[in-house]
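All protein chains of the complex are present and in place, except for one that has been dropped.
Chain IDs A, B and C follow the sequence of writing; residue 1 opens each chain.
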Amino acid sequence: MYSEKVMEHFHNPRNVGEIEDADGIGNVGNPRCGDIMKMYLKIEDDTIVDVKFKTFGCGSAIASSSMATELIKGKTIDEAMNITNKAVAGALDGLPPIKMHCSILAEQAIKSALLDYSQKSGVHIDGLEDFDPTDDPHDHH
Amino acid sequence: MYSEKVMEHFHNPRNVGEIEDADGIGNVGNPRCGDIMKMYLKIEDDTIVDVKFKTFGCGSAIASSSMATELIKGKTIDEAMNITNKAVAGALDGLPPIKMHCSILAEQAIKSALLDYSQKSGVHIDGLEDFDPTDDPHDHH
Amino acid sequence: MKKLIYMDNAATTPTRQEVLDDMLPYFNIQYGNPSSVYSLGSRSRTAVEKSREIIGNMINAGEREIFFTAGGTEADNWAVRGVAYANKDKGNHIITSKVEHQGIIHTCEYLEKQGFAVTYLDVDEYGIVDLEQLEESITDETILISIMFANNEIGTVQPIKEIGEIAKERNIYFHTDAVQAIGNIRIDVDELNIDMLSMAAHKFHGPKGIGALYIRRGVKIDPLIIGGGQERNRRAGTENVPGIVGMGKAIELAYENLDEKNEKLIQLRERLIKGIFDNIDHVRLNGHPTKRLPGNVNICFEFIEGESLLLSLDMEGIAGSSGSACTSGTLEPSHVLLSIGLPHEIAHGSLRLSLGDNNTAEEVDYVVEKLVGIVSRLRAMSPLYEQFKGGN
Partner (left out) sequence: MKKLIYMDNAATTPTRQEVLDDMLPYFNIQYGNPSSVYSLGSRSRTAVEKSREIIGNMINAGEREIFFTAGGTEADNWAVRGVAYANKDKGNHIITSKVEHQGIIHTCEYLEKQGFAVTYLDVDEYGIVDLEQLEESITDETILISIMFANNEIGTVQPIKEIGEIAKERNIYFHTDAVQAIGNIRIDVDELNIDMLSMAAHKFHGPKGIGALYIRRGVKIDPLIIGGGQERNRRAGTENVPGIVGMGKAIELAYENLDEKNEKLIQLRERLIKGIFDNIDHVRLNGHPTKRLPGNVNICFEFIEGESLLLSLDMEGIAGSSGSACTSGTLEPSHVLLSIGLPHEIAHGSLRLSLGDNNTAEEVDYVVEKLVGIVSRLRAMSPLYEQFKGGN
C-alpha cells in the first residue's frame, strides 16, 4: 500500500519531539478523525532553524509529518510557505488516494505553526491571509 | 445419477423389438416430450407369453421399458395389471425424482397394450375402466 | 479405466497445471486477506491487482474496469440487474435475445415481474439475432442491450460489432455475455463498443468459482453483492485470491498462440462434422457453419433422444452434452434449439461436442466410429425410426 519512502519515514521519523521554547506551534487535526499533528518551530532571522513534531495518526500521517519537517528545516519562512501537500506527498514517492488528507494535514501543520509565530511575533507572513487552521482536510479528498 | 440396475438395463435392454402378429400394442408418450414407448404383447390363455418394446427416450425410459417387459413376461393379465410404476422403479433400484415419469410411462405402456388386446379380442380386463392412455405422465411428478 | 475423451469444453474445462501451480501458494503460504494492512495482506492485494491488469489488457480495458465475481452467472445477473436498477429513472426497457444463457434470460424474466419491459430478439435458423428487429425495438425507454458474444450450445457468434455500433449510436448500454467467447476469440471492448462483458474462468482452463465483469468507466450500475469495501465498493466479500490469480494466468495462456490453436481446433471441428455426415444419415448441423466457436460441434440425430446418446457415449469413455429435456432438468428441450426453429422431437436428439486444445484427430475419428454404432443401436430401438422407415 505504502511506498518504501513512507515506510522508512514511518519507522524512522525525523524530528520527533517538542521544542520547549518554540517560536510557533501548530496544532491541526482532530482526534475524532484519528489524526492530530502538532508542529514546533524555532525561527531565527526568517529562517526555520529547528522543527519538531508529534503526531497521533496512521502511518502516512507520521511519515507526512516527518517529511514535512525535513522539507522546511533550514528553509526561510517564504520557502516553507511554498511547501504544498503535493510536495510532501511527492517527496514520499506518493500516497494512496485515501491517504492524501495526511499530506494536507502536514501542510496545514506548517502553516498553522507559522500563523502562531506570526501572531506571537507580529511578523507578517504573505499567504496566510486566507488560511484557516480549522479547515478539515478530510473534506479535501 | 442412475442406479447400476438402470444402467445395466439401459445398456442391455431385454425384449427389444417388435412382434409381427402381436395381440395387443400399446403406444404411449409424445415425441414433443422426448419419450415414446411402444409395447407389443403376445397373449395366450390369459398369459403374456411374449413381449417386446421399442422406446425413444432417455436412459431411464429405455431401462423402465426393459424392466417392465421383464416384469410382465410369463405373467397373467391380472398380474400384469398389478404392476405399478413404483414396482418398475423399485425393480430398477429406484429412479431419480425427475425421472419417475419414465416408470409411469412404462406402466401406461403395459395398460395401453392390454387395452388394445381387450378391445381387439373382446376380453374384459378388470381395472382398465378408468385408464386413459393419453394421460400425460409428465403431469404426475 | 479407459482414457477419457473429453469433448465438453463448453461445460467446463480442466484447470491447466501452470494455472494451478500459480494458485497454490495463495492457499496456505501467501494466504493474507488483501484488505489487511500488513505485508502478507498487501502481497495478496498485489497479486489480485496484477491479475486484474492482465485481464484488462487482454480485452483492451483498464484494470480499474475489471471486477471479480464468483462466475459467469453472477456477472450476468449483476450487469443486467445493476444497470436496470441504476437507470430506471431513464427507462425501463431492456433488449436481449431468445438464445441467451439462463443467467440472462431468467434475470430478465425476474425484472419483468418488477415492471421492466424486455424484448427477446428472434434469431435466424443459425441463431443469429435479427439486427433490424433490434433497431426497431429500441425506444426512448431502452436502457440496456444484452446480447451474448457466442452461444454456449450451438456456438454461433453474434454480430457484436454491429450491435455495439447500434448501441453506441443510440446511446444505450451494451452488455455481452462473453463466457463462451473469452479465451477463444480475441475481443477488444473499445473497438466493439462493449460497455460490459461477463466472463468465467472455468471455461478457459481456469478454476471454477471465479469470474469477472468488465464495466466501462462511467457506466451507471448498482452493486449486486453489498457489504465490505472490496472491488472499490462495487462487489463485497473477501476476495477469492487463488481463484483470481488462476483466472489471470488462465486468460494469459488462453490467448497465447490463439490463432494456431484455433486453426487446429477448426480443423478438428470440421473433421468431426464431416465424419458424422459421411457416416450417419438423418443428421443436421445446428448453428452457423462458419460463424461459430472454433471448437463447437452441435448436431441433431433424428429419431433418438440426447440423454441416451450421452449415456452410450459415456460407456465408451466419451464426454459430451445435449440440449434434450432430460439433461436440462426441465421438461423442455433447449430453448436455443427451439429458437432456431427445430421441432421438439428433433431438438431432443441433439449432441454438443465441444473440442479443446487437448483433443486429437485420433479422438475425433474414434468418436465418429463409436457414434455410428451407438446411433444405429438406438435407432433400432426407436419407434420413431420404425415409423419413419414404415412411412418411406
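The rule is simple: a contact is a pair of C-beta atoms (placed from the backbone, for glycine too) under 8 Å apart; a residue touches a chain by one contact, two chains touch by 3 or more.
Just so you know, these numbers come straight off a predicted model, no measurement behind them.
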{"item": "Chain not shown, its touching partners among those shown", "value": "A, B, C"}
{"item": "Residue among C:Ser322, C:Ser339 or C:Ser382 that touches the chain left out of view", "value": "C:Ser322"}
{"item": "Of C:Gly56, C:Gly164 or C:Pro207, the residue in touch with the unshown chain", "value": "C:Pro207"}
{"item": "Touching the absent chain when the full complex is considered, from C:Leu192, C:Ile221, C:Ile299 or C:Leu313", "value": "C:Leu313"}
{"item": "Touching the absent chain when the full complex is considered, from C:Pro159, C:Gly237 or C:Pro343", "value": "C:Gly237"}
{"item": "Contact set of chain C toward the excluded chain (per top definition)", "value": "4, 6, 8, 11-17, 20, 24, 27-29, 31-33, 35-41, 69-74, 76-77, 101-104, 106-107, 110, 200, 202, 207-210, 224-229, 236-243, 307, 310-311, 313-314, 318-322, 327-330"}
{"item": "Chain B, residues in touch with the chain not shown (by the definition above)", "value": "1"}
{"item": "Positions on chain A contacted by the hidden chain, ascending", "value": "2, 7, 10-11, 13, 16, 18, 27, 31-38, 54-59, 61-62, 98-99, 138"}
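Simple rule for what comes next: only the chains that are shown with their structure count from here on.
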{"item": "Of A-C and B-C, pair with higher C-beta contact tally", "value": "B-C"}
{"item": "Separation of chain A from chain B, taking each centre as the mean of its C-alpha atoms, in whole Å", "value": "90"}
{"item": "Whole-Å separation of chain centres (CA-atom averages), chain B against chain C", "value": "40"}
{"item": "Where chain A and chain C are represented by their mean Cα positions, the distance between them in whole Å", "value": "55"}
{"item": "Shared interface positions of chain C, touching two or more other chains", "value": "none"}
